[in-house]
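Just one protein chain is left out here, and the rest sit where they should.
== subunit A ==
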Amino acid sequence: MAKNIQEYTVDEAWEEIEKNLQADPKPIEGLNVVYQYDITGEEEGTYQLHLSDGKAKVEKGTPAEPDCTLQMGASDFKDLLVGNLNGTAAFMSGKLKVKGDIGLAIKLESLLRKYDTSQYK
């Protein structure tokens, strides 16, 4: 249970995201958006988070056209997920790159903060 987020692989981290979003869909209600994550460096890969009508689905690759794409390293990705890394600070320091609708990226950050991530820290 109590495992630090950095001990998860990126694939496992995505499973956790899907699990958590599905368990509590309230914060994602009313959202219809496709986020794409381009993970660079170690554990390189592309993932998409599909949010629609309170449902969350994670896909590998690029099955859909993303509304907003976030590019970052695996370790920063995991830190960002649980709030160890501030999205705005990561962006300002160049750790995180955003393509597409910037507003959606900011929305995602505040959305993720509505989930309790203390078990992963």
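Operating definition for what follows: a residue touches a chain if its C-beta (ideal position, glycine included) is under 8 Å from a C-beta of that chain, and two chains touch if they have at least 3 such contacts; residues count from 1.
Rule of thumb we're sticking to: contacts and distances are computed from a predicted model.
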Name of the absent chain as recorded in UniProt (options "NAD(P)H-flavin reductase", "Iron-sulfur cluster assembly scaffold protein NifU", "Acyl-CoA dehydrogenase" or "O-acetylhomoserine (Thiol)-lyase"): "Acyl-CoA dehydrogenase"
Given A:K19, A:K60 or A:R113, the one touching the chain that is not displayed: A:R113
Contact footprint on subunit A, counting only the chain that is left out: 40-42, 73, 75-76, 86-89, 91-95, 97-98, 102-103, 105-106, 109-110, 113
